[in-house]
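With one protein chain held back, the other chains of the complex are shown just where they sit.
Chain nomenclature is as follows: A, B and C, assigned in order of appearance, with residue numbering initiated at 1 for each chain independently.
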Amino acid sequence: MYNRILIANRGEIALRIIRACREMGIETVAIYSEGDRGSKYLEFADETFCVGGFKSADSYLRIDQIISAAEVGNVEAVHPGYGFLSENAHFNEVCRDCNIDFIGPTPQAMLMLGDKNQARALARKAKVPVVPGSDGLIEDEAAAMKVAHEIGFPVLVKATAGGGGRGMRVAANDLSLKTALQQAAAEALAAFGNAGVYIEKFVEHPRHVEVQMIADHHGNIVHLFERDCSTQRRHQKLIEESPSPSIPKNVRKSLCEAAVRLIQMANYTNAGTVEFIVDRDNNFYFIEVNARIQVEHPVTEMVTGIDLIQQQIRVAAGEKLPFRQKDIECKGSAIECRINAEDPAKNFQPSPGRIDSIFVPGGLGVRFDSHVHAGYTVPPYYDSMIGKLIVHQPTRAGAIRCMLRALSELKISGIKTTADFHRKVLSHVDFAEGRIDTGWVERNLMGKN
Amino acid sequence: MYNRILIANRGEIALRIIRACREMGIETVAIYSEGDRGSKYLEFADETFCVGGFKSADSYLRIDQIISAAEVGNVEAVHPGYGFLSENAHFNEVCRDCNIDFIGPTPQAMLMLGDKNQARALARKAKVPVVPGSDGLIEDEAAAMKVAHEIGFPVLVKATAGGGGRGMRVAANDLSLKTALQQAAAEALAAFGNAGVYIEKFVEHPRHVEVQMIADHHGNIVHLFERDCSTQRRHQKLIEESPSPSIPKNVRKSLCEAAVRLIQMANYTNAGTVEFIVDRDNNFYFIEVNARIQVEHPVTEMVTGIDLIQQQIRVAAGEKLPFRQKDIECKGSAIECRINAEDPAKNFQPSPGRIDSIFVPGGLGVRFDSHVHAGYTVPPYYDSMIGKLIVHQPTRAGAIRCMLRALSELKISGIKTTADFHRKVLSHVDFAEGRIDTGWVERNLMGKN
Amino acid sequence: MSNEQNESSGVFEIARIRKLIELLREFDLNEIDLHDATQRIRIKRGGVPMVSAMQAAGMMPAVSAAAASSSTVSAPSEDDKNVAFIKSPMVGSFYARSKPDQPAYVKVGDVVAPDTVVCIVEAMKMFNEIPAGISGKIVEVYVKDGDAVDVNKPLFKLAV
Partner (left out) sequence: MSNEQNESSGVFEIARIRKLIELLREFDLNEIDLHDATQRIRIKRGGVPMVSAMQAAGMMPAVSAAAASSSTVSAPSEDDKNVAFIKSPMVGSFYARSKPDQPAYVKVGDVVAPDTVVCIVEAMKMFNEIPAGISGKIVEVYVKDGDAVDVNKPLFKLAV
């Protein structure tokens, strides 16, 4: 097992990883930008290095500075968290070249799954259903038309290098398809420096269901059941839960089995998430693999009782998974609300600034993963998420009541947060009855705050 | 089920009860003293009444004011929490006379178990082992001598109305017995207005193990396994855990069964705790029944997944227990550390005052039940406990590591707390190996801070 | 604290603030935070979180009389020396008159003596006559018949 790990991230996930390491007796080296200098959570690390300026590009994305910190800090491994360099295969490779373990999959698996077309091809090979569409990039408008007419409108135009909804357009007919192709390509070029786009069937009112996977270097692959992340705003997840309230047992079973097949086919190791969309007839289609730990991993930890960060570290260090598939149980119901420093009344514009006061919810089944505290200043340079409120109760109805209670206790002054917005969602009958799809928030709550 | 409950308590337990009620959809009426006026947790209640001045005797012990608040507040039941009036049979009775349910046992059961001699007699009847000693009060010195010589020195002189170590003396021989009798009687008279004392065998290096019980009004009695509360300082519990690390399976089984027999014999209803001491040969002896919810109830909630406060309310409202004994599982290991506003360096003298800043620990398996926050002022008038840090992990070793991690995160400035003292205990090999008895802290840590 | 304030002429007086800051310095404090019912002076060094207005109220001198069985009368506050309050000594229901068909014990404009009964607070089926406890002229009544009141709830405002 490692003696010392560098955490190439910030905020709540950096603290989450520090916590796992402390419980494992592993020393931690934290990096920080000028924007996070002096943050309380850095005190919990054994050593810290400033890797650059306020902007991510000048600090948390500076591979050279981070590697230097890893060398000077004399660590054996790097945990990338999520975002920033977590899915950067080059960084992954550089770490390994410097004889520093990268806590995550191999660069090869990362590259393959990072390319949506290769991932689709792999899924087909693994007999995992994918959304019907163009196999590979669209050469020209004519080709696009041909595919669109084969699979039928509406269709989705997606950037091959895209993510988070950027470089994505829906087209309902030939005319809108033309514009969609141009816009998506332009947006993708700007955002990712890659204009390549492809086309797929647009699934209406889809639910987002993903399967948490973990695989060791000894051929053991285990799924930790699914998470339902259908409560989204502009393709950004707001609320995640496990188990999914809306898919039948048999669908759940085949969903998890499909995820296992795909991970096996990809020779994937460490933690990863296989994302699917599920249509109104409970047909599910593979979307992508997130080759890293995810923001919403705690809901899986709550229902399975397994510490995913600790398992990531053990797997990277070469240990065998301490459990088999049959040992994994999904107990009760867990829900997570992402608490963002945003103002729902102003179309969720970021609300950075000083937290004058905060009351942290507690009690049975309540977990608040956050690096903030009274007196903490939310910097304007990074993601607006300041914490994750998670509850775990024997029943989903109980979990909803517990979350509503906890949200009402989470009083933060000085900045605006999304806590009250979550209360609207959770107290809605559609949520209670598991009728949320990824467009629900826009259709039902936007412009109604 | 009730629509509205009054909470006849303050601080963390008042908040704990508010939380349970909110999750059950029950409105709460909170009472407060001038010493707690403006406390944040009161905002979470639906209505609040100031019942008097800073001192407990002028507020939280003012039965007349509290009953008035219950009537004006139009509640159907009162939850007394722990301490204050929670074991006051008179208050219990007055509530019922005013047609307000008292969430706890009947006044009769409370009175009977509140008297140590009646409780001992009852235990004998239920074939529950008790510490050998005088059956009933000691008339005079001669009688005391006689008993002492029968059961053998050392003996313990205890006040019949006593508690928390007050009115308690150890005597190793005839001479010390004489003084012990006088001191104990005097102290008991002063503290409880009752000079009655009795004698029992002094068990050396005892462990304190208690069984959590709950019984409904339909004859269903269930035990929720044991708690080990051997880590004490001057008979005050510091750390509690479940399961006990030091008793064998078979002893645990007969301990829990003995508790069930006693509760049955007493026609006891609602939540209660049967306390035992366990000697070095794992013989256990009944000590007393706490006829109320206890400070340390959360460790039982963590390992069983059962919300004890909610169950108390359901039972009081006449519902049947939703589980049978066979449904109760003890999963993993839970530990609680009482965080007190005390200065271990100054012999644990109270350290009230303003909390300038606090960082609340979080992460998987961590629960912090507290009403305090940055800017909260700990009043000097009441108990010094400001919160309870609780962890739950699959293994006891993991729970200890998790607690040490969480304690190191719990940074409070402005007042002194016992957090660091707990770290000393938890990192000691004797704790790791379950070798703690109720005298361990004094023998090993006192005068060493 | 109240003395300090009574002598002063408003929280904005620079000379006093300078004195306070010098104290802060001399004794190496983090914060000086003075307040009464309506005024506050707060001087800080280093990041320190908030004090809620409610807590501030909880610090008012008057409340020390909380559990008295006669009405509690708040010390005239520094900003307005001519005002006092009659507060409820207990939790209960407020009644301005002895019986529904009777007139109110007192009304705005009435002059009361310490032993003048000003209202009834009903608690546990008992009707407790509340004396003014101070001499003065009623200038405002804060509660109506049947209102729930608790300890130290202001009932009447008096000009004294």
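What we mean here is this: contacts are C-beta pairs under 8 Å (C-beta built on N, C-alpha and C of every residue); 3 or more make two chains touch, one makes a residue touch a chain.
Remember, predicted model here, so these are calculated numbers, not experimental data.
The absent chain, not drawn in this view, touches the displayed chains A, C throughout the complex.
Across A:Q118, A:Q182, A:T377 or A:N444, the single residue that touches the chain missing here is A:T377. Among A:A45, A:I67, A:A148 or A:A316, the one in contact with the hidden chain is A:I67. Think of the hidden chain as still there; on subunit A it touches residues 34, 37-38, 40, 48-54, 58-59, 62, 64-65, 67-69, 71-73, 98, 354, 375-377. Within the complete assembly, residues 9-12, 14, 17-18, 21-22, 24-25, 38-48, 79-80 of subunit C touch the chain that is not shown.
We take it that only the chains that are shown with their structure count from here on.
Inter-chain centre distance (subunit B to subunit C, centres taken as mean C-alpha positions): 38 Å.
Between the CA-based centres of subunit A and subunit C the separation comes to 54 Å, rounded to the whole angstrom. The multi-chain contact residues of subunit B, meaning those touching 2 or more other chains, are 40, 357, 374-375. Looking at subunit C, residues 47-50 sit in touch with two or more other chains.
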